[in-house]
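Let me give you the structure first, and then I'll get to my questions.
Removed from the display is one protein chain of the complex; every other protein chain stays in position.
Chains here go by letter, A and B, matching the order in which they are written, and residues are numbered from 1 within each.
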Amino acid sequence: MNEFLTQYAFIIVPIIKIAILVLLVLTVDAYLTWIERKVIAHIQARWGPHRVGPHGLLQPLADGLKFIFKEDPLPANVDKAAYFLAPFLTLMLALTSLAVIPFGPQRFKVLGYETHVGIADVNISLLVLFAITALGVYGIALAGWASNSKYSLLGGLRSSAQMISYELALTLSVVGVLLIAGDFSLRSIVEHQTGTGRGLLSWNIFPQFIGFLCFFIAAIAETNRVPFDLPEAESELVAGFHTEYASMKFAMFFIAEYTSMITISCLATILFFGGWLSPFPVTWTFTHYLPSVLLIPFGLWVIFDGMRYENLFGRILLPGVGTALAAIGAALIVFPMINDIVQGPFWFLAKVFTFLFVYIWMRGTLPRFRYDQLMSFGWKFLLPVSIANVVLTAVAILMWGKL
Amino acid sequence: MVPTSHYLLLSAILFGLGIVGFVFKRNIITLFMSIELMLNAVNLAFVAFSQSLGKPYGEVFVLFVIVVAAAEAAVGLGIIILTARNRRSLNVERVDLLKL
Partner (left out) sequence: MTAPLLIFFVLATLAVLGAVSLILQRHPIHSALSLIVVMVALAGLYLLMGAEFVAAVQIIVYGGAIMVLFVFVIMLLNAEEEERTNFSKLATYAGIPLAVAMTGLIAAAIARSSGALPAPAPSGALTSTKTLSMLLFSEFVYPFELTSFLILVAILGAIVLAQRES
């Protein structure tokens, strides 16, 4: 048995990693919807979901059950191949793009097979991500066309045109980072940002501030989020390209949108904000206790919060969660070896969640672009600025050696 | 390793299928797609030879072929749109007279 595992470890280990990653990402997606509804609600001075479970924490579970049990209608005269293919394609591409993202610096051996924290370590991982983004246009175009409905077709065509236009700016705004790092591999881009251990100051955000702004704006347009979400705006086009999709297929589009949000946030942290690197200089080793310092008070607060609830469910669930969090925080202080392993992914997740919060914050705050404003912004402003960023970066590297 | 002749055989098969599609299909757009299939088959042969000889010149040429195919697709589809508007049909058998 052991020999079988060791011989085929190069297939078994990635499959286990894929299973873990997909489960984690789907859970994060579900609770991202909860976070989004709560944050937007608090921005709008109301509460958001607070009845289903303590603090509305079981709302995603209720939503999932609703999606499973809802009727899945098939409109008349649809092109069946394209209608069924579109949501699968979108979801598949969104989940595949997570395969090339490195989540932490460690390399470890499992079953004699040397591997890293992430699924695939290719030396063109950035190009693979762009290829998957380029193919993502098809899901939306096919969904809009196959639904045999005016609103869907218009929404689908507009959304595809928007995605293609902003894809150019997205790709060009990253070229500055590529010039600085000299490699396509995401892992080596992060390792290049280690600098001389100065922490925050050696991240790519400082030489490439314009590049980061262009990247983030183009990325929001790519994922069809506010302020670029005209194709799926409720007041404009009913629901755009996913008007005729219900229940499970709509859930697939939904999950794909949140997963691509997560992917773009991961990309932004890796390319511009140092990935898994800590913002503090390497010599400040006391900052290694930051995860515990955050977890233990939070766990205690959750325990006290659970006491407020009258029903038994809140009184058991919340203190349980709180105790678990506090215990993890204490374990990190007691076992420094685990603390070292946790550092990289902790900073990575912290930065990713900051970007997700910015995404949700923008949804609660900004109005949406009109279609012609959107297209002229993409072609007449964002693309020239990205090209100018590339030229400036190249000139700077020529004049001052390495940036 | 996969012998180069396998790749060349696959390229020949794809090229032949492209020719069959070009001769037999009646929709202009599908004709055009068969041409793209032929170009892809040729690209495969280029990269196969580039790998077999160990020189990167084949891949450089493939990049040029892709670029030229892109330009050709853009202009060709523009012409197809115009033709379809004028003749009100995408059937290539209706485009065989100069008179509309």
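Everything below uses one rule, namely that a residue touches a chain if its C-beta (ideal position, glycine included) is under 8 Å from a C-beta of that chain, and two chains touch if they have at least 3 such contacts.
Worth saying up front: this structure is predicted, and the values here are computed from it rather than measured.
Although one chain is omitted from the display, it touches the following shown chains in the full assembly: A, B. Of A:Phe67, A:Phe184 or A:Phe355, it is A:Phe184 that touches the chain left out of the display. Although one chain is not displayed, subunit A still touches it through residues 79, 81-82, 85, 122-124, 127-128, 130-131, 133-135, 137-138, 141-142, 145, 153, 157, 160, 164, 167, 184. For subunit B, the list of residues touching the undisplayed chain reads 1-10, 12-21, 23-27, 29-30, 32-34, 36-37, 40, 43-44, 47-48, 50-54, 56-57, 59-60, 62-64, 66-75, 77-82, 84, 90-91.
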